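Just one protein chain is left out here, and the rest sit where they should.
Let's look at subunit A:
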Amino acid sequence: MQLIACPWCGEREEIEFHYGGQAHIAYPDDPYALDDEQWAQYVFFRDNPKGPFAERWVHSAGCRRWFNALRDTVTHEFLSVHDNRAERPSRTGTAPAAQHAEGQEAGR
């Protein structure tokens, strides 16, 4: 089973976690100013990259805290985990898997 490193509890099995979708989706400053299409974009539309993806996870069976993680959607490797108050890390991870995935995209 894959281990996920919770920023507080360390490495735990993935069944202790739940997925929270894409990270860094900001709530609209003025929701009433949005038309239906813009609201639909905010509520439903998410990136679906092949490669590093910033996601929200919650350690629901442990400390029950939300955190952000940068996960490679090709290899499922977690490139980094960080407190959800932190900024999104740069897209180019240092892990070999990230470079490999980007190389694949460039080659297409």
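Here, a contact is a pair of C-beta atoms (placed from the backbone, for glycine too) under 8 Å apart; a residue touches a chain by one contact, two chains touch by 3 or more; residues count from 1.
Keep in mind that, in the parts below, contacts and distances are computed from a predicted model.
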Mind telling me which option in "Branched-chain amino acid ABC transporter permease", "Ribose transport system ATP-binding protein", "Sarcosine oxidase subunit gamma" or "Succinate dehydrogenase subunit D" is what UniProt lists for the chain we can't see?
"Sarcosine oxidase subunit gamma"
Residue ranges of subunit A at the interface with the undisplayed chain:
1, 8-10, 12-13, 15-16, 61-65
